[in-house]
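Encoded as structure tokens, here's the structure I'll be asking about.
Omission of a single protein chain aside, the complex is shown with its protein chains in their original locations.
So that you can tell them apart, the chains are marked A, B, C and D in the order they are listed, and the count of residues begins at 1 in each.
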Amino acid sequence: MQVNDTNKEFRPLIVAFCCNWCSYAGADLAGSSRLSYPADVKIIRVPCSCRVNPMFILRAFQRGADGVIIAGCHPGDCHYTSGNYFARRRMTLLFSMLDYLGIERERTRVEWISAAEGAKFSATMNEFAETISRLGENRRLEDLRCKE
Amino acid sequence: MTVNEKELAERVIEISGVNTRKCMKCGKCSGTCPSYDEMEYHPHQFVSMVEKGQIKKLMESKSLWTCLSCFACIERCPRSVEPAKLIEAVRLCVIRQQGANHMKACSVPDSIDENMPQQAIVSAFRKYSK
Amino acid sequence: MQRIGVFVCWCGSNIAGTVDVEKVASSVAGEPGVVFTTNYQYMCSEGGQGMIRRAIKEHGLTGIVVCSCSPRMHEATFRKTAQAAGLNPYMVEIANIREQCSWIHKDKDEGTEKAVILAKAAIAKLNLNKPLTAGESNVTKRALVIGGGIAGIQTALDIADAGYEVDIVEKSPTIGGRMAQLDKTFPTLDCAACILTPKMVDAAASDKINLYTYSEVEAVSGFVGNFKVKIKKKPRYVNSELCSGCGVCTEKCPSRKAPNEFNMGLNNRGAIYIPFAQAIPNVPVIDPEQCIKLKTGKCGLCEKNCTAKAIDFTQKEEIIEREYGAIVAATGYRPISLENFDEFGYAHNKDVITSLELERLMNAAGPTKGVLLRPSDGEHPHEIVFIQCVGSRDTSGCGKPYCSKICCMYTAKHAMMIRDKYPDTKVHVFYIDVRTPGKNFDEFYRRAVEEYGVDYIKGMVGKVAEKDGKLLVQGSDLISNEQVHIEADLVVLAAAIEPDPSVRNIATMLTASIDTNNFLTEAHPKLRPVESPTAGVFLSGVCQGPKDIPETVAQASAAAAKVIGLLSKDKLTGNPCVAHSDELLCNGCSQCACVCPYGAIDYIDKEVNDHGKREVRRIASVNEAVCQGCGACTVTCPSGAMDLKGFTTRQIMAEVDAICR
Amino acid sequence: MSKMYKISKERLDELYAAVSAVKSLYLPVRSGENQSEFKKWSDQSDVCLDSLNTVKSAKELFFPQSENLISFKVSGKDIELVEDRDPSEPFVLFGVRACDAKSFSILDSVFLSDPVDTFYKSRRENGTVVTLACRAPEETCFCGTFGIDASDPAGGDVKTWLTDTELYWEAVSEKGEELTKLLTGILSEADADADTKAVDDLKKNTKEILARLPLADLKLDYFSGDRLNEKLNDVFYAPQWQELYKSCLGCGTCTFVCPTCQCYDIRDFDTGHGIKRFRCWDSCMYSDFTKMAHGNPRTSQLERFRQRFMHKLVYYPANNGGEYSCVGCGRCLAKCPVSMNIVKVIKAFGGEKA
Partner (left out) sequence: MQRINDDVLNKCRDLIENGTCDRVLAWEEGEFCYDVTPAVFTGDTLGKMIYDDFCAANQSKYLIDESHKEGRIAALLKPCDTYSFNQLLKENRIKRENVYVLGVPCDGKIDAEKARGLGIKGILGAEIDGDTVAFETIYGKKTCSKKDVLHEKCLSCKGKKHMIFDELTDPEKEPETAVPENGTSRFDGVSKLENMTAEERFRFWRGELSRCIRCNACRNVCPACSCRQCVFDNPASGVSSKANTNDFEENLYHIIRAFHVAGRCTDCGECTRVCPENIPLHLLNRKFIKDINELYGEYQAGYDTALDAPLTSYTKQDAEPGIVHERGVR
């Protein structure tokens, strides 16, 4: 299996949780501006970055994601006033914990992308996908049962 | 444009790190240039010529050596295009083509005159120390 | 088990060009719950919607997945379609295979593969959807307009005209805004005051419009239809009821040190002042920073001279609380600070001025009574240089990356007016591009060149230096390929404009988003240009982006129309995607209430039946009219009692699972 | 009685290597500070034969904490059944104490009686059990209460005794003889007199200690055979439970370290491509224990707590000729977070010799 793998180019699986008001709209703007980013990035729409439960992130890794990114409104611009501030604390602590457990810190990320930042959305996703490609397959937080 | 010249243009872009496409052709660089009248090609033309790949013309021009490296054009450019870096890069191309520096770093102090801008001295050291 | 129909839209070639729509439809046919799949050229068209309605009926569908453009575009459309066919509108999920797939991926296989996955995620989510019903809330039939410039005035007038109460909150002592400072307006050259002041008077006279001048918005809470706003009324120290507006006080005031804001600091005003003759309300205001009485307790000349006994030094700041159904932001703009542009010497040379300062110098009511004189020595300038794009289109960090839009036209106006009034004056305009898209705009600019002989130089000025009372302007003329040197008497800079800085605070209070340049973001750049993404908040004028007067007025009226549409409703249907607490799982720990931005969570003691065990428990209860559905509470809740309808934990995890499969 | 062999303590690694060469060898290996678990031997293993109780008991080798039963592959709307039980291979389980060895027979009567649990059965058949006599029992030991002789462990295929210098080896079953045959090159024949005496001394010494243990007097008269059925209701409704259960946290520690607890749950895991059906240890302490479609038959922690001890001391013996499903290993005494354990229960029902 390993041998076959080396022939095939590694394509990471990236789950992006995007808040409905800023980052999802930013992704739409990237789309309408035709600013491409890898198809490996799959977006899940959530109302706010504060809706992202750490369980979702771990679930994504369990099911075979190689990277998870949470994108929300810029601090201060949250549609719900304060959601991203809570998300910021939660994700900071969660990422720190993952790092503490020796899980590659680069696999998780939070970015603030406004509805006007289509270019930033695209650039961020390109860069993140590249980082994850370089890291290779998620091995430390995988569930082999899901990979067959 | 010959193939060779295309490569040259690429090299200039690479050395300088300048994105000539950012230029909006406002001419502020030339508006601010203190040695404008000494040049047959002016800073804004440098940008446009590099963009068009006319490097050889530039390399042969007197303008290349009349630039004071005062960086006024870099300072003033509203789009951060940095024409002086292009001039510097084209100069390097000339030097590399000659195969060697026509001057050594140690001989720079001898050539310094009072009116020479600081940047030019620093730039000379940087250039000839390579 | 759901009976799901999947409808794949081609969007002409927008989707079908990079995504094999037939393959998407066939690939998801085996997904759990899917009983029907199809594809069609334009799903949002009447034909496409009809197809959906028919399929719902024919196949007994319980939910539909539409693979099309962004849900931000047509989710509402397809929800209506589903509703028309008897489905609950929340049994619709959209797979965004255009903005987030076909438009960004070039390879058709790749695009198709991703579209299939996105469709599968939507199906997985839909399998867990439940019909949702929205709650209803009342609408307070009153609007708030923040900003009393031409944008705010026009919006208020239009709303009042439709019969609704409207309040204008203006932070300065008078309404009128920037337009009041202008002399003439392009391209017709009619006088700004002549067309603005009647509107100001109308606003003041309307019994539906209430003006809060010299006031600021302090806090905003609530939601569409039910905003609660605190307005801070700063003390004028003049009783508006008693004041006759005679102006004697302003003449008697001994303090003359304050720069006159209305005249862009070109002259000074008293501590008690009326910004300009036609100010509304025509009531002076005392500047506490300048007033000798307020600072030292001595003086009081104004009080002594006021026959109406209107001066009241005991006035205090007042907080007014009002309820509104809709809020319009019309916070306007200001010219940017030119501190970063020392090449033009604005800071240290009095004869280098901004265009707005020139407006005041040309205005009959201005500091020079309309005679064009140099600020430095009061002489007539004979040679004037205009420099365009100062700080506009600037990505170097000193200025703004955008085009300020109005500068080309007002510069042409200024040049023309000077040449008209003082034909012996030489006028040069340095320009990068001359942008004149607008009715009669280019004709106007050409007249400046052709009829008035304004010297337009294609190029930018690199340096302005002072020498012997003259301004040495060095710039490039790109057409003649030479460096030009002009000895000018006056240099006028067309400074970029930026949103008024108060907008940041207001945006935060309104939870309206702003872009990187601090312009308020519209709900959709093309289709909803006068609405903010926050329901019930609308945008009017330059706070949304640079625009000239006719555009501002047009947008102001458009915003008013939106407000009128909202206020005309008796009930608003809420967002059914709200938080909900499972009473059997709730610990009553109060953590969710701590993170709720709307105070939507209360705790109640309720008897619950936990598998036969009846007991009274303290549990969370969500006010569905107040909850906006952010979901902050759901993550704070450790037991998972709190969930968000429409975005349940199970639904999102199902999407994750489908994507990662 | 079969022949006794011996090997010097220093050469035990050679013995492990020789066994490993033919079969997988599981034995107590250090798994943290002051604790050990049965693990597969490798030359890196830190074997600790002097540890009395491994944290989890030896039952895990026959009845693992979780194991795959079957898989369902889903493609479109078709479901395919895939047998993916973990393969069982021949193995040797070395260093099993008398209590754990006894637990196998308790598990056997559950899993090997009709309907036979084939997963358990194949592991049981594949496993050769080498027991190890105790030398230094702990205060928590009360195997004697269940008639177990820690100095001469029964229930295995080979018995061993470890003195300060030698390991003595005696096959007691056909499987044991087979294993011994494979090791003839390593094991040497024991001396009839001196070595027998050494083993007898060890046994005697251990027995002496066992007699002095604080729980040596623990008796199960209250739960004894012929009175069980008539007493069942008395025990079930006894007021003692009202107090005993109160401190119980409802965790599964006692059941998971217990060598005789045999309850399991069967769960499905959705992999995204299909279902993996596995079974895992269950605990009667858990709120979802034996939960069925209608709900849970034991809704309170009292009922669940009582269930565990009723099973060990009443239901099991009532169905298995008076044999209790406890072997007195003392793991629950050492591990319960609140020190509530079977001894306290037995004593609450008067389980001490008068």
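The rule we apply is simple: a residue touches a chain if its C-beta (ideal position, glycine included) is under 8 Å from a C-beta of that chain, and two chains touch if they have at least 3 such contacts.
Note that the coordinates shown come from a computational prediction; the quantities given were computed from them, not determined experimentally.
Student: Shown chains touched by the missing chain?
Tutor: Hidden chain contacts in the full assembly come out as A, C, D.
Student: Of the residues listed, D:Gly147, D:Gly250, D:Pro297 or D:Gly350, which one is in contact with the missing chain?
Tutor: D:Gly250
Student: Any idea which of D:Leu49, D:Ile70, D:Leu182 or D:Ile209 touches the chain not displayed?
Tutor: Of these options, the touching residue for the absent chain is D:Ile209.
Student: Which of these, C:Ala76, C:Leu189, C:Ala364 or C:Cys594, touches the one chain of the complex that we don't see?
Tutor: In the full complex, the listed residue that touches the missing chain is C:Cys594.
Student: Of the residues in subunit A, which ones touch the absent chain?
Tutor: Counting over the whole complex, subunit A touches the hidden chain at residues 54-55, 58-59, 61-62, 75-76, 82, 85-86, 88-106, 109-110, 140-145.
Student: Hey, which subunit C residues sit against the chain that's not shown?
Tutor: Subunit C touches the chain not shown through residues 584-591, 594-595, 603, 610, 618, 636, 638-640, 649-650, 653.
Student: Contact with the hidden chain only, please: which subunit D residues?
Tutor: 31-35, 37, 55-56, 65-66, 136-139, 209, 212-215, 243, 246-247, 249-253, 255-257, 265, 267, 269, 278, 280-283, 286-288, 333-335, 337-341, 343-344, 347
Just so it is clear, only the chains that are shown with their structure count from here on.
Student: Kindly work out which chain lies most centrally, taking the average of its C-alpha atoms as its position.
Tutor: It is chain A that sits nearest the middle.
Student: What's the distance between the Cα centroids of subunit A and subunit B, rounded to whole Å?
Tutor: Computed from C-alpha means, the inter-chain centre distance equals 43 Å.
Student: Counting in whole Å, what is the centre-to-centre distance of subunit A and subunit C, each centre being its mean C-alpha position?
Tutor: Going by mean C-alpha positions, subunit A sits 30 Å from subunit C.
Student: In subunit D, which residues are in touch with two or more of the other chains?
Tutor: 272-273 - these are the residues of subunit D that touch more than one other chain.
Student: Return the residues of subunit A touching two or more other chains; collapse runs of consecutive numbers into ranges.
Tutor: As it turns out, subunit A has residues touching two or more other chains at 63-64, 146.
Student: Please name which positions on subunit A make contact with subunit C in the complex.
Tutor: Checking each residue of subunit A against subunit C gives 13, 15, 20-22, 24-25, 27-28, 30-32, 34-37, 39, 42-48, 50-56, 59-60, 63-65, 73, 76-83, 86, 90, 114-117, 122, 146.
Student: Residue numbers of subunit A touching subunit D in their complex, please.
Tutor: Contacts found on subunit A: 63-64, 145-146, 148.
Student: Where on subunit C does subunit B make contact in their complex?
Tutor: Touch list, subunit C to subunit B: 343, 389, 393-399, 430, 432, 458-463, 474-478, 481, 483.
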